[in-house]
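The complex is shown incomplete by one protein chain, all other protein chains being positioned as in the whole.
And now, chain A:
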Amino acid sequence: MIAAGEGGFHAPTIDEFFPEGVLFEGTIFELNRIRLVMIVMTIVVGGFFWLAFRKPQVVPRGLQNVGEVAIDFVKFQIVDEVIGKEGRRFLPYLTTLFFLILAFNIAGIIPPLQIAGTSVIALPMLLAICTWVLFNYTGIKEQGLGHYLKVNLFPSGLPKVMYVLVTPIEFASTFILRPVTLTLRLLGNMMAGHMVLLLFFAGTSYLLFDAGALLKPIGLLSFGMGFAFTAFEILVAVLQAYIFTLLTAVYLAGAMSAEH
């Protein structure tokens, strides 16, 4: 992982996100570091919620308290706030989204995992497609295909001629750009975060141990920056999980109400 070696400083490359397989090589179940991180974080999150609600009590104690607070955040701050009470039926999907993304993101700063499961495109893309399918399905089911398309592609109150311009834009923004931006926002943030952290820590290692004495203080500076960005990554991890879930809720809310 650390690219610094005897022969001078090596900046981290895109290869970071294509680690070598360690198990089942050549099959579609091939395991590598990132996929192991995904599995570990799934076990952590799943285990936590499994324990929290194993014997749920009317008066909550311990883990159940934490679990309830965690789910209440999605329930009240996202679902109720954005969609309203009728959005509760999407709660399983939205809680899964939030905690899956949060856990995969936060893995990026947890030793020895230190890479986010969301820093390869598969998972963000998968989730974005799920969101896309879900909000379109909801829109068509709630409003009917014709009405749904009309509301989204031909917003009312515009002169007819404007539709030549507006309809393609609306089409692209609703049906193409939504999943693409969801995917790329999350992926980009997590890739960039990983690269920045790697750069600073690889730099620290190089400056402190391989470079000349004069550069050692800069190594400390590099370490400080790495530390600061680690803290920042916590914020990013939470924020990106929140944004992904929130936008999904917003799209669902739009699909549920006839006018948006």
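FYI, a contact is a pair of C-beta atoms (placed from the backbone, for glycine too) under 8 Å apart; a residue touches a chain by one contact, two chains touch by 3 or more; residues count from 1.
Note that in this section contacts and distances are computed from a predicted model.
Undergrad: Can you pick, from "Carbohydrate ABC transporter permease", "Nitrite reductase [NAD(P)H], large subunit", "ATP synthase subunit b" or "Cytochrome c oxidase, subunit I", the UniProt name of the chain not shown?
TA: So, among "Carbohydrate ABC transporter permease", "Nitrite reductase [NAD(P)H], large subunit", "ATP synthase subunit b" or "Cytochrome c oxidase, subunit I", the name matching the hidden chain's UniProt entry is "ATP synthase subunit b".
Undergrad: Of the residues listed, A:V66, A:A122, A:A211 or A:V250, which one is in contact with the missing chain?
TA: Once the missing chain is taken into account, the touching residue is A:A122.
Undergrad: Just name the one of A:F53, A:F73 or A:F175 that touches the chain not displayed here.
TA: Of all options in A:F53, A:F73 or A:F175, contact with the hidden chain holds for A:F53.
Undergrad: Give the residue, chosen from A:I39, A:V133 or A:A228, that touches the chain omitted from the document.
TA: A:I39
Undergrad: Taking the full complex into account, what residues of chain A touch the chain not shown?
TA: These residues of chain A touch the chain that is not shown: 14-15, 17-18, 21, 24, 27-32, 34-35, 38-39, 41-42, 45-46, 49-50, 52-53, 56-58, 60, 67-68, 71, 91-93, 95-96, 99-100, 117, 120-123, 125-127, 130, 187, 191.
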